[in-house]
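Missing here: one protein chain of the complex. Every other protein chain is in place.
And now, chain A:
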Amino acid sequence: MKTATAIEVRDLRKTYQVRDGGSWRGKTREITALDGISFTVPSGEIAGFIGPNGAGKSTAIKILSGILRPTSGIVRVGNLVPWENRIAHVARIGVVFGQRTQLWWDLSVAEGLALLRDIYSVEPERFKRNRDRLAEALDLNGIMDQSVRQLSLGQRMRAEIAAALIHDPDVVILDEPTIGLDAPSKLAVRAFVRDLRRERGTTVLLTTHDMHDIEALADRVIVIGHGRILADSPFEALQATTLSERILEADFTGPPPELFLPDGAVETERGTRSVTITFDPQRLPAPALVAHLSTFPDLGDLRIGRPAIEEIITRFYADHAS
């Protein structure tokens, strides 16, 4: 059953109790992993969940998937409270934890999928259709009879994704689905997720540390840090508000000369034949900077671009750390 709001999270908090030194007599200490986060994901949206290590992403994902109880707060996924209606809830979602296998090591991919068919009560015909479709899209036909233990990381991840989708879930939750994958596999996974949303209107919540995943997939980015939401906006908006800065790379035919840059531009890197300049177009428009550089006789090529996404995010995390 689809609802207009696929995921609703309100004032979600989670504190872990940890015992120091691991011994059962040690003093307990509290770690606040989630400090009151709220967001909603409309049906059919792909939301990216990003943040530095230890921000609380996986904690939130675990609560949303019904395997962890929060300390307090409200969560509804398609009108169900995950930890209260666990069985009904998990029957309707698909989850991939990039760091874990949910397939069975001792079974082949085909046996694992058949077991999932019975677990999720997928009718035989629908199962066959889904299996063939997924095997095709995720290129599994060559590894169906191999046991999961023998699969390479990339092959396993593709099998995991198929396993998470065999029952046509309305909501798909992916925790670092591209971790450790090579470039072609990452592209394949991204294309697959995009098609999934386009063809089936599936709602997707994904976490990743690869900003290209976010750029390629997410309609919307939720940035989380220290258990709080730092930003929640479309990716372009995040990019625009975080950094209006531009990067200019200038090549020289010989060693770069002293540049005497005007206000609004700083040299950020100097190579043997090139200089990287970061500038703020509000204060120093690109043509003015280019005009300034043109006065140097041994200037070669010029390239202007945005800072790398990784850089934007690093700055963003740093700005909000205080």
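We adopt the following convention: contacts are C-beta pairs under 8 Å (C-beta built on N, C-alpha and C of every residue); 3 or more make two chains touch, one makes a residue touch a chain; residues count from 1.
The working rule: contacts and distances are computed from a predicted model.
Visitor: Considering only the chain that is not displayed, what protein name does its UniProt record carry among "ABC transporter permease", "Lactate utilization protein A", "Ligase-associated DNA damage response exonuclease" or "Sarcosine oxidase subunit gamma"?
Guide: UniProt protein name of the non-displayed chain: "ABC transporter permease".
Visitor: With the full complex in mind, choose from A:62, A:156 or A:186 the residue touching the hidden chain.
Guide: A:62
Visitor: Which chain A residues would touch the chain omitted from the figure, given the whole complex?
Guide: 16, 58, 62, 65-69, 83, 86-88, 90-91, 95, 97, 99-100, 102, 104, 106-107, 111, 114-115, 118-121
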